[in-house]
Every structure is written in structure tokens, then in C-alpha cells.
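Scroll down for the structure; my scribbles are underneath it.
The complex appears here minus one protein chain, its other protein chains still in place.
Moving on to chain A:
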Amino acid sequence: MYAQMVKSEATQDDPEALAAFQARIDAGEKIEPKEWMPEGYRKTLIRQIGQHAHSEIVGQLPEGNWITRAPTLERKAILLAKVQDEAGHGLYLYCAAETLGVSRDELTEALLAGKMKYSSIFNYPTLTWADIGAVGWLVDGAAIMNQVPLQRTSFGPYSRAMIRICKEESFHQRQGFDIMRKMANGTKAQRHMAQDALNRFWYPSLMMFGPSDKDSVHSAQSMAWKIKMNTNDELRQKFVDQTVPQAEYLGLTVPDPDLRWNAEKGGYDFSEPDWTEFFEVLKGNGPCNAERLAARQKAWDDGAWVRDGLMAHAAKQRSAPIAAE
């Protein structure tokens, strides 16, 4: 997902306090920032929410790439609004992470130093306009699968950020589907572009949910703490079941020869993505990892004088009336 393979931190707290904490979570209570929480809960959440926030921000890059080249003024305005939403989602999430005692600048620096990650999906390039459709339809569609249950997560500020995000996310998926629909009903060349975008984004989208449950060792603690609400395989299955009929409607073919409806389980059987590729992308060897981080680093460095200058201006304004007296 936007937060893939978040390792649960070990916790070494008093067993009695831990049990009382778990009882609060089991009773459906929300945990608020200043309340007692196990160190492992705090650290796992910082990592997960931080990774989610970084994904929103880095996720602006592949789409921002097409703002100046959108085919019509209307598409351009829509894409601009969508990318602006992603910035907003990043900010809601950084704020939620900050309530746990980490600062936004610390999070940004951890990302730039390679100590924190963002979703693997944003390391793939957006080569054609149809890719913008595929990103909205598939990538935002996969994100929604994960984010809707996270609205019920146990940590109050995270839950509230998710509620805001989910309200806005549906626009993102629909605008993507709308682009795909236009392309799929267009000229032969446009149909070909739509199919090509689906071919390239299908497996990377399936990877967004993280490795198979049998290889996902950190899930149990996070699920007990309600900071992970479903297993990776559950969400992936749900995503495939929802998306295949949409692809059929578009007249596009999902690039999986083994995709089949399984009446017995009431869902599709489908091929696993190439997990070797997934781990390579996470290690930094995907097609765009270096480019994405370089863009973030450049924005951080080039913005330094603006951040400093505005602070200096604010300090000057504060002291001005005193100087005048």
C-alpha cells in the first residue's frame, strides 16, 4: 500500500500497562497523542504515517509531469486540482505524525537520507497521457481499498486524516477512469495507448498492497493495535475483484493469461506480481527511484532560502513595533 512493509517495532513496556492499552483498543477507544502508548506503537505509527505522507508528496511527481501537456484546458485544470489534493493529503498526514513527537523537517530529512520510504508505485514512469488515466483509476483505486478501512484505525489523528482523505479520494479515481474511458472509446491509437498503460500499471498496482501474507511477518502486532486493518492478500483480492469488471467495461484486457473467475471462492484467481522486481524497487533500483529522490532533494535545497527568508521577515515584523516605541 502507500505504507508497504512497515515493520512493527518491538515494545518493551510494562506487561500490565500493555494489557490495559490493548483492552482500550479492543473496546474501540481512540488513542490520542498525549495519552500513554507503548513505544512500539508510537514508533510503528511514525514510520507508517510518515511513509504514507511521503507517498502523497512523491506521488505528485509522476502526475505533475503531465500538467503542462494535458490534452485540453479542462483536463489540465482537473489534473492540477488533483495534484494539489495530493499535497494536502501529505500535509494532513505529516500533521498526524507530528502529534507523535517527530517534526515534519525530521521526516523530510529521513526521506532524503533514504531512511524512510514511499510507495514503490511512484518509481514507475508516466510515459503517455493514458498513464495519467491508469494512475487515477488503478493507483488511487488501490489506495482507496486500504484507506477506507484505515478510517477506523485506533490512533485518533491518523483516523481523522484518513476520513478527510477518503472524502477527497473518490474524485481522483473517477477522473482517472474518465480519462481511460475517453481513450478506450477513441481512435485505434488511443485505444492502444490505454491498453499499454494498463499493461504497465497492472502488476505494479498489485504490488502496492505489499508481499503475500505468508511472507508478511510484521502484520500480527499491527493488526492487534488496529493500525493495519486487513491483510495484504485480502485487500489485493478485493482490488482485483473490483477492477476486472471495470477493465471489461472499457474493452481492455488485463495482462494476465491466468486470470479466471473462481465461482467457488466468489472471486478471481490471478497471477502474483514479480516479487523480485518489487524488492528491487524498494531497494532503490526501480526505473525512477533516483529521479524521484533527486527532485525532492532539489525542491528542499532550492526552497531553503524561501523558508529562511520568511522566518526572518516574520521575526522582523514581530520586533518592528517594539523598535518604533
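Everything below uses one rule, namely that contacts are C-beta pairs under 8 Å (C-beta built on N, C-alpha and C of every residue); 3 or more make two chains touch, one makes a residue touch a chain; residues count from 1.
Rule of thumb we're sticking to: contacts and distances are computed from a predicted model.
Going by its UniProt record, the hidden chain of the complex is named "1,2-phenylacetyl-CoA epoxidase subunit B" among "NADH-quinone oxidoreductase subunit M", "Putative membrane protein", "1,2-phenylacetyl-CoA epoxidase subunit B" or "Amino acid ABC transporter ATP-binding protein, PAAT family".
The residue touching the chain not shown here, chosen from A:21, A:41, A:92 or A:177, is A:92. By the touch rule set out above, chain A reaches the unshown chain at residues 32, 34-36, 81, 84-85, 88, 91-92, 95, 98, 103-105, 109, 160-161, 164, 168, 304, 307-308, 310-311, 313-314, 317-318.
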